[in-house]
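Only one protein chain is missing; all other protein chains are in place.
We call the chains A and B, going by the order they appear; numbering starts again at 1 in every chain.
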Amino acid sequence: MSEALLSIQDVAVELPTPRGTLRAVDHVDLSLEAGRTLGIVGESGCGKTMLSRAILQLLPKKAKLSGRVMFAGQDLVRLAPERLRRLRGRDLAVVFQDPMTSLNPVLTIGTQLIETIQEHLELDALAAKRRSIELLTAVGIPAPEQRLAQYPHQCSGGMRQRIAIAIALSCEPKLLIADEPTTALDVTIQAQILDLLAREQRRRHMAMIIITHDLGVVAGRTDEVAVMYAGRVVERAPTPALFKRMHMPYTEALLAAIPKLETAPHTPLPAISGRPPDPTRPVPGCSFAPRCRYAAGRCHQAKPELVAGETAGHVYACFHPIQMAEGVGA
Amino acid sequence: MTQAVAHVPSGEPLLKVDDLVVEYGFGNRTVHAVSGVSLEVARGETLGLVGESGCGKSTLGRAVLQLRRAQSGSVLFDGHDLTAMQGEALRKMRQRVQLIFQDPIASLNPRRRIGDIVAEPLIIAGVKDPAQRKQVVYEVLSAVGLDPDLVVGRLPHEFSGGQCQRICIARALVLNPEFIVCDEPVSALDVSIRAQILNLLEEMKARFGLTLLFIAHDLAVVKAVSDRVAVMYLGRLCEVAPSEQLFARPAHPYTALLLQAIPVPDPDVRPAESVATGEPPSPIAPPSGCRFRTRCPRADQRCSAEMPELREVAPGQFAACHHPLA
Partner (left out) sequence: MATLELSLPEEVEQPVRRRRRLGFLFWFAICWIVIVFVLAIFAPILPLQNPVDMDMLERRAWFSSEHWLGTDGLGRDELARLVYGARVSLTVGLCAPMIGLVAGGALGLLAGYFRGRFETLVVGSMDVLLAFPPLIFALAVVAYLGQSIPNLTFILGFLGIPAFMRVSRAATLTLARREFVIAAEALGASHARILLRELLPNVLLPLFAFFLLGVAVTIVVEGSLSFLGLGVPPPMASWGSMIGEGRESLDVTPRLAFLPAVAMFVTVLAFNLVGDTLRAITDPRQGAL
């Protein structure tokens, strides 16, 4: 096993709110090697965005962060702001869910792209422009030269997300974090954007984190998947192992809730009842217990710790793990 | 222009849209949002409507409710032509047809209490007795799985997206409508809540005997609830067929493309790379002939010269394509 590019150790994020302290990320450990892809999956509000922001050191000011975020041998939590700023954008890049809000509406696409390149790569204006055109071509934008003069609102949602990806890729980052890059887009465009990300990731040998709430999105496109629930990673495994031998009832339920093409119309979907617990009111036992159909006894009193499964690299946090027969899908 | 209409297997249709054209003036240009769509929805049926963003699904949905007036064509609801209706008559009719939106939070007035929001349709419909209103409101709120006592006095921002969507469904149900247009009711929700809302819609449909026009951009979601599915591309219908048939044997190349784009939650299914190339052209200047030809792998001369009409390619399955898939 090679040295991990990114290694998150015991990271916790707490936010003070009027309702009390909100633990958005609850002692998470993760690691990722260069050239590999990690999927982070979980319901809305489970702390996916906060975790990615903790990696980037872009948390809200009032947030309290603990733990270590080791990136290429240095602890980002303790890095000087100036060094951190140079690192972001250059080695660490991010693509957000809503491309409309992450692009500046009053600047042309060219200005935003060229400025980023100039700032981080120290190229002259002409070289930066050439590079912008290359990048726009790479992300599949027709007539890139004309696009440079346009404003974000003149592009469709899919176009804007491509441009955001071009900006993120502009400085050859070592790690790209894509926070729900396709949630705001429709299925065909989603497929295109995911293909684009996968292609660029392989070509550049980047490490990539894809955050999503849809297990279908990560299935064919990641090496490893971490399932988050209520701020904690509850199951983590190499992608094939996770889908074939999942142990966590939550993972099973998430997978089952996706409508499948094979099932006949009007078949009721196995929905997860209820909602995730209020993050300002931590429950004593397993946080999934109120919604879990396997919950019994211990589940309501003690927090299950992550334990190793049979496949290398598979960990899960559950007292009553489900045992799936080999090859049987949800 | 005569166009084949995807006929409903049996019975008189509750909704019949005939050659509907809706355009938006946009400076001195025209957005051809809906260009000659004809469809029928039978009583008690759910018709799914899928298509990419901007293809005119919402416009069609709103034109059915006369929230956007059509340039031409007609919308027959239970035999009455809604496009010819005005004022009071239309207002009465609207109480039989309801709408649910994509963004559940934006479709609730942030300054009104849930109880008032859900009672509003009753007030508009002229239910004068507050006790009677309260009883109906409590009934529908319980029906959509919310505790009325806890909910009525609160403001929309105190609820999650899924709960707001339940409230929207309650508001749509309170007048006991016959027909509901669901405009991407689950697109803004995440997977687990989406399943809850889809199940709820199905349950409500059975319980209140509803007929639905269900709009979405995800075929898998549409299939879960629809009896028949209509596929739309750039303002025109491509294919209309019973759900099972459409998914088993898509006839239109665009339907096939949409099917391939669905993310499959199985790591062994390697996503087919670049099946979905390109984006829809602008509805301001749609391509000549078949509107899909700029992205269609089967396009030829005829496709750019001649506009394909919807025709029956298999029993009950209609496609608008010169070279339908086998």
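Following the convention adopted for this analysis, a contact is a pair of C-beta atoms (placed from the backbone, for glycine too) under 8 Å apart; a residue touches a chain by one contact, two chains touch by 3 or more.
A quick note: this is a predicted structure, and the numbers were derived from the prediction, not measured.
Participant: For a quick check of understanding: of B:P121, B:G235, B:P280 or B:P308, which residue touches the chain that isn't displayed?
Facilitator: Going through B:P121, B:G235, B:P280 or B:P308 one by one, B:P121 is the residue touching the chain not shown.
Participant: Using the definition of touch stated at the top, determine which of B:T30, B:Q95 or B:Q260 touches the missing chain.
Facilitator: Spelled out, the listed residue whose C-beta touches the missing chain is B:Q95.
Participant: Per the definition of touch given earlier, which of A:P18, A:G73 or A:P105 contacts the omitted chain?
Facilitator: A:P18
Participant: Check the options B:S72, B:N109 or B:Q132 and report the residue that touches the missing chain.
Facilitator: B:N109
Participant: State which residues belonging to chain B touch the missing partner chain.
Facilitator: Its contact residues with the unshown chain are 62, 65, 67, 90-95, 97-99, 101-103, 106-112, 120-121, 124-125, 142, 145-147, 150-151, 154-159, 162-163, 166, 168, 171, 175, 196, 199-200, 203.
The rule is simple: only the chains that are shown with their structure count from here on.
Participant: Between chain A and chain B, what distance separates the C-alpha centroids? Give it in angstrom.
Facilitator: So the centroids are 31 Å from each other.
Participant: Taking the complex as given, what residues does chain B use to touch chain A?
Facilitator: Checking each residue of chain B against chain A gives 52-54, 160-162, 190-196, 198-199, 202, 217-221, 223-227, 243-244, 247, 257-271, 273-277, 279.
Participant: Using the touch definition up top, name the residues of chain A that touch chain B in the complex.
Facilitator: 43-44, 156-159, 185-192, 194-195, 199, 213-217, 219-221, 239-240, 242-244, 253-255, 257-261, 263-273, 275, 329-330
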